[in-house]
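With one protein chain withheld, the remaining protein chains of the complex are depicted in position.
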Amino acid sequence: MKIVALVGSLRKESFNLQLANYMKERYKDSFSIEIADIKSLPYFDQDEELNPPEVVKGFKESIANADGILIVTPEYNWSVPGVLKNALDWTSRVEKVFIGKPVMVVGATPGAMGTIRAQLHLRDILSSPGIQAKLLPPGNNEVLINFAAQKFDAETGQLIDEATIKFLDEKVNNFIQFIEEVKGSSI
Amino acid sequence: MKIVALVGSLRKESFNLQLANYMKERYKDSFSIEIADIKSLPYFDQDEELNPPEVVKGFKESIANADGILIVTPEYNWSVPGVLKNALDWTSRVEKVFIGKPVMVVGATPGAMGTIRAQLHLRDILSSPGIQAKLLPPGNNEVLINFAAQKFDAETGQLIDEATIKFLDEKVNNFIQFIEEVKGSSI
Amino acid sequence: MKIVALVGSLRKESFNLQLANYMKERYKDSFSIEIADIKSLPYFDQDEELNPPEVVKGFKESIANADGILIVTPEYNWSVPGVLKNALDWTSRVEKVFIGKPVMVVGATPGAMGTIRAQLHLRDILSSPGIQAKLLPPGNNEVLINFAAQKFDAETGQLIDEATIKFLDEKVNNFIQFIEEVKGSSI
Partner (left out) sequence: MKIVALVGSLRKESFNLQLANYMKERYKDSFSIEIADIKSLPYFDQDEELNPPEVVKGFKESIANADGILIVTPEYNWSVPGVLKNALDWTSRVEKVFIGKPVMVVGATPGAMGTIRAQLHLRDILSSPGIQAKLLPPGNNEVLINFAAQKFDAETGQLIDEATIKFLDEKVNNFIQFIEEVKGSSI
C-alpha cells in the first residue's frame, strides 16, 4: 500500500514533519509513506494548468498513483498553511487527481487546541468539487495532537506519548480499513 | 490614504486582478492602491521568520505602512488560494503587521456563488490572534461578484455592470469611513 | 426503503416543505418519506436525556429505524434553523441514533446563494462524534436551490423548473446507491 504524505510545515524540526517520519517508520509493515516535496511547487497559476511545470506533473502523478493520502498539518492563523493549500490547488484542476482518493488528516501543535480550526477548513476544502477526496470520517477519527513539545522527544524527534501512540495506532488501522473499503466502492 | 491590495489569482486576465485595477482607477481620488507582488514571496518557513528574505521584509513594511488593506480573492476549492494564505502567514509572525489594520474583502468569480465560501474562511483567518485585522463588518458589506464573465468587458477588462458598480461605490464608501473610525479607536 | 425527512422551516408555504413534499411524491417508487414533526420536540435539556419525553423517544426511534435521512433546510442567519439543530441535538446523546445513517442534504431559498452557508455548518454538525452521519459526499451532490420563487409554482407548490428536477433526480439516484453502499460498509 502506497501512501503519499503532504506536510504543511517547512520548519526543519517541525512536529508535523516528525510525526510524518514517525508514522513512516512505525507503520512500514502496513504501507510505505513518501513525503511529497510540496515546497518545490510553484504557486498555482491558472494560465499554466494545461501544461504545468514538470515538478507539478510529477507531484500530480504521485498523488494519482497513491492508494491513500496522509495530510499532516499545523494550524496557521486558524487555517491550513499556504504551501499546503497551494499543493491542493494544483491537484484540483484539469486532471483532478484527488477525486475518490482516501485521505487521513493528522495535526500536531505546541498549543492547546490541536489544529482543530485548520482541520475544519481542510475538511471543507477536501469536500469541494475539484478535490472530492474520500475523507476518513472525522467524528471518531480525529488526530489532534496538542502540547506537542511534551509528546515528542526533543532530541530524537520521536513521538513518545504512549496514549497518543495507542490512539494513533487505532486511527491508522481505521484508515487502512477505509482504503480497502473505498477500493470496493462505486460512489 | 494608502491602500495595499492582495490579489489571490495569478492568471493574467484574472477577473480579480481586473477588479483590483478597476478599483485603483475608479477610487483614485479617495486613495491610492498598490498591488502587492505576493507571488514573489517564498513559502512561509518558521525557521526564517526572525530574519526573512528581503522581499518578505519589504512586503511586511508595505502592509505596516498602509492605511488599509484590500483583499481581492477568487475561491479555490471552497477556500482562499494558497498564494494568498501564504502572504497572510508571513504577516502573522514576529512583527504582526496586520493587527488593527482595516481590511475590506471583495471577490469575483465566473460561477454563481460569488466566492462566498472563500470569504467565510478568510474571515476566520483575519480574526486569528496573529492577524487580528479590523474587518469591515460583513453583514452589510459583502462584495461577491458572481457571473463575472458577464460583468467585466472581455476586451478592456473594465467592470461594466452598473448595479455592481453602484454597489461597490457604496461599500468602498463604507470602507473609507471605517478606516477613519478605526484610526480613532483604541480596541 | 424508508426515509425520514427533517424540514427546517415551519412556515406553512415554506419552499423547503414544498420540496420535501415534492420529493415524497416524485420518488415514491424508490422510497417512502415520512416528514418528522420536529416542532413538537421540546428544547434539548441534558437533565432529561436519560429519560426524555415520549415525543423525543418516538422521534429518535423513527430515525433509528430509517434507511436514510433527508434534511431539507433553509438558511437562517448563515446557519441552520434552531428547530432543526435542536432535533439533531436530541439524536446525539445516550442512544446516538444518527451514527452511520446515510444522510442527504437539500435546501431552497428565495435568495441567490442557495443555503450554501447553512449547508457548510450542517456538514460540520453531521460529522461530529455524537452524530457521525454518513453524508452523501457534497462535492458533486450539493442541492442548492436558489431563486425558489421562480422554481416552484406559487399555486400548487410543485417544483416546476426542469433543470432543477433533472439535477435532483440524479442526486437522489446517487443517494439511493449511497444507502445501499453504506449498508455493506463496516467503517
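By letter and in written order, the chains are A, B and C; residue numbering begins at 1 in each of them.
The criterion applied here is as follows: a residue touches a chain if its C-beta (ideal position, glycine included) is under 8 Å from a C-beta of that chain, and two chains touch if they have at least 3 such contacts.
Computed from a prediction, not measured in an experiment: that's the story for all the values here.
Colleague: So one chain is hidden, and I want to know which residue out of C:Gly58, C:Gly100, C:Gly130 or C:Gly157 touches that hidden chain in the complete assembly.
Modeller: C:Gly130
Colleague: Could you tell which one of C:Val4, C:Ala20, C:Ala36 or C:Leu84 touches the chain left off the display?
Modeller: C:Leu84
Colleague: Could you please point out the chain C residues that touch the chain left off the display?
Modeller: Interface residues of chain C facing the absent chain: 9-12, 14, 39, 43-47, 76-89, 92, 117, 121, 124-125, 127-128, 130-131.
Colleague: Provide the residue numbers of chain A that touch the chain removed from this figure.
Modeller: Residues 112-114, 116-117, 120, 146 of chain A touch the chain absent from view.
Colleague: With the missing chain put back, which residues of chain B would touch it? List them for me.
Modeller: Residues of chain B in contact with the hidden chain: 99, 120, 123-124, 127-132, 134, 137-140, 174, 177-178, 181, 185-187.
We take it that only the chains that are shown with their structure count from here on.
Colleague: Which whole number of Å gives the spacing of the CA centres of chain B and chain C?
Modeller: 36
Colleague: Using Cα averages as centroids, what's the distance between chain A and chain B in whole Å?
Modeller: From the centre of chain A to the centre of chain B is 28 Å.
Colleague: Find the geometric centre of each of chain A and chain C from their Cα atoms only, then give the gap between the two centres in Å, rounded to an integer.
Modeller: Here chain A and chain C have centroids separated by 31 Å.
Colleague: Would you please write down the residue numbers of chain A that are in contact with two or more other chains?
Modeller: In chain A, residues 124, 127-128, 130-131 touch at least two other chains, as defined above.
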